[in-house]
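All protein chains but one are shown in place.
The chains carry the letters A, B, C, D and E, assigned in the order they are written, with residues numbered from 1 in each.
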Amino acid sequence: MKLEAIPLRIPEGCNIIVGISHFIKTVEDLYEALVGSVPNIKFGIAFCEASGPCLVRREGNDDELIEVATENALKVAAGHTFFILIRNAYPINVLNAIKAVPEVCTILCATANPVKAVVFEDEDGNRALLGIIDGFRTKGVEGPEHVRERREFLRKIGYKLAP
Amino acid sequence: MKLEAIPLRIPEGCNIIVGISHFIKTVEDLYEALVGSVPNIKFGIAFCEASGPCLVRREGNDDELIEVATENALKVAAGHTFFILIRNAYPINVLNAIKAVPEVCTILCATANPVKAVVFEDEDGNRALLGIIDGFRTKGVEGPEHVRERREFLRKIGYKLAP
Amino acid sequence: MKLEAIPLRIPEGCNIIVGISHFIKTVEDLYEALVGSVPNIKFGIAFCEASGPCLVRREGNDDELIEVATENALKVAAGHTFFILIRNAYPINVLNAIKAVPEVCTILCATANPVKAVVFEDEDGNRALLGIIDGFRTKGVEGPEHVRERREFLRKIGYKLAP
Amino acid sequence: MKLEAIPLRIPEGCNIIVGISHFIKTVEDLYEALVGSVPNIKFGIAFCEASGPCLVRREGNDDELIEVATENALKVAAGHTFFILIRNAYPINVLNAIKAVPEVCTILCATANPVKAVVFEDEDGNRALLGIIDGFRTKGVEGPEHVRERREFLRKIGYKLAP
Amino acid sequence: MKLEAIPLRIPEGCNIIVGISHFIKTVEDLYEALVGSVPNIKFGIAFCEASGPCLVRREGNDDELIEVATENALKVAAGHTFFILIRNAYPINVLNAIKAVPEVCTILCATANPVKAVVFEDEDGNRALLGIIDGFRTKGVEGPEHVRERREFLRKIGYKLAP
Partner (left out) sequence: MKLEAIPLRIPEGCNIIVGISHFIKTVEDLYEALVGSVPNIKFGIAFCEASGPCLVRREGNDDELIEVATENALKVAAGHTFFILIRNAYPINVLNAIKAVPEVCTILCATANPVKAVVFEDEDGNRALLGIIDGFRTKGVEGPEHVRERREFLRKIGYKLAP
C-alpha cells in the first residue's frame, strides 16, 4: 500500500477539471457537454476504463489537449477517473454541464493552478484518486482592503454589477 | 491512525453506488429517488447514522440487496456514508436523481467492478471514507481501432445514433 | 508528506458544510445562494484562495459565523476548499443551491456532528482535503422497531406524510 | 369554445405559484419539496386530477392556505394544473425545488401581485390553462436613477453585495 | 387569426409529453435523454423544424411511436414544438432528464389522458402552441376518505413508504 502525490500537467492558459465517473460512455457525453457549452472551446478528455482492456479512453477537439489529458490519466491510472483540459473557456462556463452528465459522480478540482493528484495504491497495484492539492497553502486572511479589491475586481471584469 | 482498503461486496449483475450524505432522512429520499427512476428497479440502501445510536439505517425493495448494502456499510462504518446496490437498472438511469436528493453531498463511485473503500480511522476509531479503488489499474491508451470499436459499441446498443 | 485529522469548530446549533470550489468568485456566489435559500438564515463563508496572495476569502451575514468559517479554513489551509457555517437553517434547505453554484466542484460533508478534516500535506507544505470524519463510528444495524421510530419521527416533524 | 380570465385569490402576505404537472403523486412530492426548503414555511397545495373522479387533490401544513389553493383550483378546473400558496417564504426560496419535482412540467407564475388565469374551454367543458395575467401592464422604461435605486435596494436587503 | 383545440393521439398504454425546444439537435438529445433513462423504454420523438424546409424531424426506437409522434406534430404544426410518446416507462422516469436537455425550453404536458392541443394561428398560417387540455374538467374536492385512499395507493405501489 502506498500514498503518493503526482503532479499533473496543465499547459499555459488552460484549466484542468478532474473527476470520477462511470462507464466509457462518459467520454462521448463529456465531449457533447463541453462542445455545447462555449462556441469556441478547445478541449481534451481522458477517462481511465476500469475493466477489460483498462485503456485510457479519449475524445476532444484539440489534439494537444487530448494528449495532455491522456498523459495525466496515465500518471494517475485510477479506475473511472477523468481528466479534462480546456482552453478558450473557464471552468465556470462548463462545470454545471459536467455535473449534469448522467455518468459523472463528482468533480475533485477545477483549476489553472499547479496541482498534484493524491493517489492511494493497494498491494495489487490498483488505485484510487483521493483528492487534489490545488495550488498553494493558505497564507493568511483577507482584510477590509482585500475585500474591496476582490469585489471591485469581479465588477471590473463584468461578472457582478455595481450600484 | 490508520488507512486501509476494504473490499465491498457486489452481487453478480448489480451495480454499487457509494456516496456521502446528511441526516437519516437520506434513506427515504434515496428510496423515492430510486423507485421513481426505473419501473422495475430492485435496490437496497444503507446509510451510516453518525450520532446518537449510530445505526445503519436502511430501505429498499429487495431484501438481498438491503442485506448487501448493510454489510458494506458495516465494513466501512464511516459517518454519513451511504451504499446503494441496484439490479435491473444501470447507474446512468439513477445517478442524476441521486445527485438531486437534497441531503446528498457527493457520489464517490458508481460501478459493477470489484471495489475497495479507502478508509481513514482516527485514534478514537471514528472513520472517513476518502475514496474508492474502482476496478483495475490503467494498462494503456486506446488507438484508432479501439476508438472505432468503442463508438460502434455505444451505437449498437442504442445509446448513441449513427449517421 | 503527512496525513492528519484536524478537528473543525462548529458552534452550538449550527451546521457546517465543507466543499471544493474554483476561483474567488465562489464566496459571492455562495453568499447569494445561501441568502436566497431561507429568509432568516445566518451564515459565514470562508474559501482558501490557492494562488497569488493565498488569502482566506470570506463573506456572510453573521460576524461570528464568518470568524468560525475563517478559523476552520486556516486550520485546513488547502487550496480551493470552502467552509460554510449556517444557523436558522438546515443543510437540506441549502445543499441543492450550493451544488448548483457554477464554481462548486463537490461537497464533502454537511453536518452538525463533531468533524475532523483529513488533510494530506506534501513536502512543500501544500495541502489537499481528502475527506471528513463525520461524527462517530457505526455501532450496529437498525431493527424493525428502529425503522418504525425513524419513519414516525420524520412524519412527526412533518418532513413526510403518513396515510 | 371560450377563452376567459379568472381572478385567483392570494391572501395578504402570501405568494402564489401556478404550474402544470402530471399524476396525483404531485401533491405529496410538492409537499416534501416545500417543507424541505424553508424551516418555517406555511403552505397549501391543490392539484386538479384529470381522470377518474377528477378531484382537487390537496396537501399542505396550513389549513387556510390549503383552502385558498383549493378555491383557485376549482375556479380554473383545468386538468393537471397545480396551485401553491406560501407564507413565511418567497418564491426564490422554493422555485428551484419545485422545478426539480419529477412530475412537474412547468411553472406559469410566481407572484404576490393580483393575477388572472387565462383559461380555454372546449365544447365539452374541458379546460386548459394558457397563461397568467401577473399584475399590471407595463408603463415605461427605467432610467439611470431607477437603475441605481433598484440595484441599491437589492443590496440594502442583502440579496447582493456592494463593493 | 384563429384559435383551435386539436385532439392528439395516444396509443393504449402510452404517455405523451409535449414541449417547446430550440434547434434540430433536439431530436438527438431527446433520444439520448430517453434511452438513458429506463433500460427497456420504447419511444418516438417528433420535432417541428421552424425554418428552411420546416420538416418534422424524428428519432426513436419504436416505429409505431415515431409514427404517432409525427402524426401529432403534423396536426399541431407549430414551430419548435416537440411530441414524445413513451411505452414501458412513465413520465416521472423521464421528465427531469428532458427538462435538462440544453435545447428544451419548457414542457406543456405529460399524461396518458385524452388531450387537445390549443393552437393559435396567425393570418400567414404560422402557429403557436399555447397549452394543452389534459383530461377532464375538475368535478369536486377530495374529502378525508379520498386523501387516505390516495396516500395508501401511493404506498401500496411502492412510491412512498408507510411508518
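Just so it is clear, contacts are C-beta pairs under 8 Å (C-beta built on N, C-alpha and C of every residue); 3 or more make two chains touch, one makes a residue touch a chain.
Worth saying up front: this structure is predicted, and the values here are computed from it rather than measured.
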Which of D:I10, D:C54, D:L74 or D:L154 contacts the chain that the document leaves out: D:L154
Interface residues of chain B (partner: the chain not displayed): 148, 151-152, 155, 160-163
Chain A residues that touch the omitted chain in the full complex: 28, 31-32, 35-39, 59, 61, 88-90, 92-93, 96-97, 100, 158-161
Chain not shown, touching residues in chain D: 3, 5, 19, 90-92, 95-96, 99, 106-113, 116, 118, 130-142, 146-147, 150-151, 154, 159-160
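Going forward, only the chains that are shown with their structure count from here on.
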Selected from B-E, B-C or C-D, interface repeating A-C by over half of its contact pairs: B-C
Comparison of A-E and A-B by number of C-beta pairs in contact, larger one: A-B
Chain centre separation (chain B, chain D; CA means) in Å: 37
Interchain centroid distance [CA atoms averaged], chain C/chain E, Å: 40
Chain D, residues touching no fewer than two other chains: 28, 36, 97, 100, 102, 160-161
